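So, chain A:
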Amino acid sequence: MSENFSRRDFLKLAGLGAATTAVLTGCGPASRFVRREPYMQMPEYTYNGLSTYYATTCRECAAGCGLVVRTMQGRAIKTEGNTNHPLNLGKTCARGQATLQGLYNPDRVTDPIQKARGTALGRESGNLLDWDAAIQVAADALGKHKPEEIAFLLGLAPDHLDDLVRELAEATGINPPLRFGALSMFEARATLSRAAENLFGKSGIPYFDIGGAQVVFSFGANFLETWLSPVSYTRGFAQMREALSKRRGTFVQFEPRLSSTGAKADEWIPIRPGTEALVALTIGRLAFELIGGALPRAFSDVDPMQAAAKSGVKLETLQRLAALFAGSPHSLAIPGGPALGLKNGLSVAEAVLALNAIPNNFGKPGGVFFSAPAPGQMESSRAASTREMRDFITKLADGDIKVLFIHGVNPVFELPAEMGFKDALQNVEQVISFATFPDETALEADFILPDHHGLESWGYQQVGTGTAQSVLSGAQPVVSPFYNTRATVDVLLAAAKLAGGAFAQALPYVDEVAFVQHRIAPLMRESGGPFSAPEIGAFSAYFQQHGGWWKKGTDLLPPNPADVLNRDLDQTESEFVGEGEFFLVPFVSPTLAEAGANKPWLQELPDPTTTVMWNTWVEMNPATAHDLHIENEDVVVITSEAGEVEAPVYLYPAIRPDTIAIPFGQGHSSYGRYAAGRGANPADLFGLHFNQAGDLAFAGMKVTVRKTDRKQALSRMESLMGVYGEGLGQEK
Partner candidate 1 sequence: MNSKIPEIKLSEEQTGKWGMVIDQDICTGCQACVAACAMENNLSFVGEVDAGYGRSMHWIRIERFWEGEYPEVKMTPGQPMMCQQCGSAPCEPVCPAFATVHSQAEQLNLQVYNRCVGTRYCANNCPYQVRSFNWRDYVRPEPLPNQLNPDVTVRRMGVMEKCTFCIQRIHKAEDKAKSEGRELTDGEFTTACAQACPANAITFGRIDQPESLVSQLIRKHGHGVKHLEELGTLPSVTYFKGG
Partner candidate 2 sequence: MAEEKSILAVFSDLEPAANAIEHLRSLGIHDDCMNIISGIPVTEAMLGRPSQWTNVPRIALGGAILGFLGAGFLVFVSPYLYPYPIQVSSQAFVPGPPSVVVLFEITMLGMLTSTFLGVFLDSLFPSYRPMKYVPEISDGKIAILVECAVPEEGKVTEKLRKMGAESVQLAEAQHL
């Protein structure tokens, strides 16, 4: 099917588009010199001047929301949510909306290129290849090395590429692919999964039915920003709040710095970082005391008085919250965000998950489940924890890996500099990147064999984190490739064929579409899907047309609650690394996330809490700043044991005085004109400390803050005068 779409067919009618893009000059000369090119062969489903809509999957994060992209004359015009897709029901987040700015980004990698490592993309630093040569490079890389010397590093999304490489790995003995992304690091997925395993005897990402809950206690979980599946959880939040149909749900957020999720809470509890587990257990104890009956083992050890003192939350408050939590049959406690990025992150996750046993909402509406497994989801396929990444880097540094293929991830930027990924690459003979954009990692590669943009490519993605239904989200090109790029799956298939031997046998597929069809073929036999077809061609067409395949009913798995409370839970406070006086709370920018910085409109979206655009800032309590003689927009240097970061201060009224916070998402050194040289990357501050589950303890640091004598104006949407009264003069 892919042959039917040639670039020519798609782009031949430049006319109307050109007339549109021709600037608004009235009847001036510019509009007189427009040329119109007809289609060579108009696709039968295309009409002049009418839009065509294609269903596909959003690739801006790993959640896997369904998109419908409006195209016209071969151009993608607008992304909209797929209303039938169970995950997002027609909604999108800001990043999904801006995905076109990636597709038509002026700084894409346009051709396969061989280049010197560490150099920027350009004619002088590399030479363009044609695809035959590029595939030969990949084939040589596969065929001329021992299987164990070949490794794949893939993005977070569990997509068809992951499946393909996994198949390849199983058949040939190359290293199984590692999936990683900064989001999984900040979401601490491994921790969540391990906590579930410890409590319920089964690993997996829990699913929280916020929509059905009446009381939600969130310990740092930033589910309204970019946590697991933000659109789906935002919908859940809205349902919880929906005052028209039922009682308005109550939402309490425990975190040292008010996040944009916390801003929606009815009550924000600024607990002392590190005491999350303690507070959760205390609430559990107090709640049980209210309900009456024997105190379960999990909560028996905590001393509420002491907990109140340690956490900085008044005992009365804790009692009130416990009563609130105990008072509803649909109370839900969610662990997440920086709370899991503590050295005792696993304890926090367990303690908070255990709270859900109070109304025993496991497997009940408004409670905790295991996410519905996506069709065809491999047990082995899960994101790597940061510690696994560290181990992998050690392998690289030791020279055990000779060939590294990188796709969909930018570890040079996303991983802590301390981990030394960039240096480790020096010991890898050949680094081949499939990057769409010239990101920091791609620039460290020897070859860039650019993949299509997500909107130009086939595929599917398993949806594993935010839906009650079992969803395999389908992807198809909405426009023909804009540049001389090629689908990575196609490149690998061709390379494997060239490499011959086990590789060729492992991947007997004609092309990417054939592979996708092969993978979705088992679904034809499944019942409960939205469509059915007797043969794979039609089924595949339906699959793309609907934007995927999903089962109608819920497939959530109830966890086994038997042992949850019948165990000792760790209540000790988290240790913090470093000598500084401030707790550091790094958080992922809700609008940029890890890969949005190259899209100009995402840069120009105000941050939901600070309204800052185009830059990095450091949040600091105004009282603290006053004591340190720091003013708004003074540049400060944050020093951790691992490094330093410079950024201007934002006086943030809703942060603990002993805490500072910094967003992750900026600080690129390359990655296109809109990202490069802008802001700072807090990953430079992260030391190599992990929590018990192997996730990075990114929030487990204490740092020092030093004021410089420079100021840097932050680009804000808000008015300093109107919102903070700054510069208005003293009140009379």
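Everything that follows uses one rule, which is that a residue touches a chain if its C-beta (ideal position, glycine included) is under 8 Å from a C-beta of that chain, and two chains touch if they have at least 3 such contacts; residues count from 1.
Regarding candidate selection, all candidates are chains of the complex that A comes from, given by their letters.
Bear in mind that the values here come from a model prediction, so they are computed numbers and not experimental data.
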Complex member touching chain A, one of 1 or 2: 1
Footprint of candidate 1 on chain A - complex, ascending: 16-17, 20-21, 23-26, 72, 75-81, 88, 90-98, 100-101, 103-106, 224-225, 230-231, 234-235, 237-238, 241-244, 248, 258, 260-261, 263-264, 266, 268, 270, 482, 590-591, 600-606, 608-609, 611, 613-615, 621-623, 653-657, 673, 678, 713-718, 723-724
